[in-house]
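Only one protein chain is missing from this complex, and each of the others stays in its spot.
Up next is chain A:
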Amino acid sequence: MAEVKLTEIRWHARGGQGAVTAAKLLAETALSQGRYFQAFPEYGPERMGAPIQAFTRISSEPIHIRSSIANPEIVVVLDPTLLKAVDVTSGMHEDGVLIVNTDDEPKAIRKAMGLKGRTIFTVNATRIAQETIGRPIPNTPMMGALVKATDMMPIENLTDYVRKSFGKKFSEEIIEGNVRAVERAYAEVKAE
């Protein structure tokens, strides 16, 4: 298994888009790889539609640090309207990775944000979710994009785990819809 140094991820979303579930699912997938992790949302007076943050740490070694993530290597934005509402690149590493759910090209996002350095990935996860799952919930496709952008594990590990963990709760149709969502986002995400 490939060694993974301590990697810190920050998720930006709106309440109801499934960022906390995605952070949790990623942690559980990491466990299935024998890795160490932490996943924690930022708790506040959040409600449906309000901007929220969630955090994930992943490492090959036990993780001791317990404070919030101030300098993430990876930032995942589940809602493009947050780009104007929240400073999503705050504290972000110079060589970090920004992944945005949007129909725009990475170049357009870079220009709109005036962003230098970093690698920008974009994918229309909402449309993919609508077409595969039948609901505009972008969290699972964004995980496919995240795996592509970071190369943190083979995509099959994620799809296998989605099948395994969703299998307890959901119908075959929903499970396969989510798997297709992950695979499509993995294939369709664009980088710059």
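As a working rule, contacts are C-beta pairs under 8 Å (C-beta built on N, C-alpha and C of every residue); 3 or more make two chains touch, one makes a residue touch a chain; residues count from 1.
Here is the rule we go by: contacts and distances are computed from a predicted model.
The subunit not displayed here is recorded in UniProt as "Pyruvate ferredoxin oxidoreductase", chosen from "ABC transporter ATP-binding protein", "3-isopropylmalate dehydratase small subunit", "Tungstate transport system permease protein" or "Pyruvate ferredoxin oxidoreductase". The hidden chain makes contact, of the residues A:E28, A:E73 or A:E131, with A:E28.
The chain not shown here is touched by just one of A:A39, A:I52, A:V100 or A:A185, and that residue is A:A39.
Interface residues of chain A facing the missing partner chain: 23-24, 27-28, 31, 36-41, 43, 64-68, 70.
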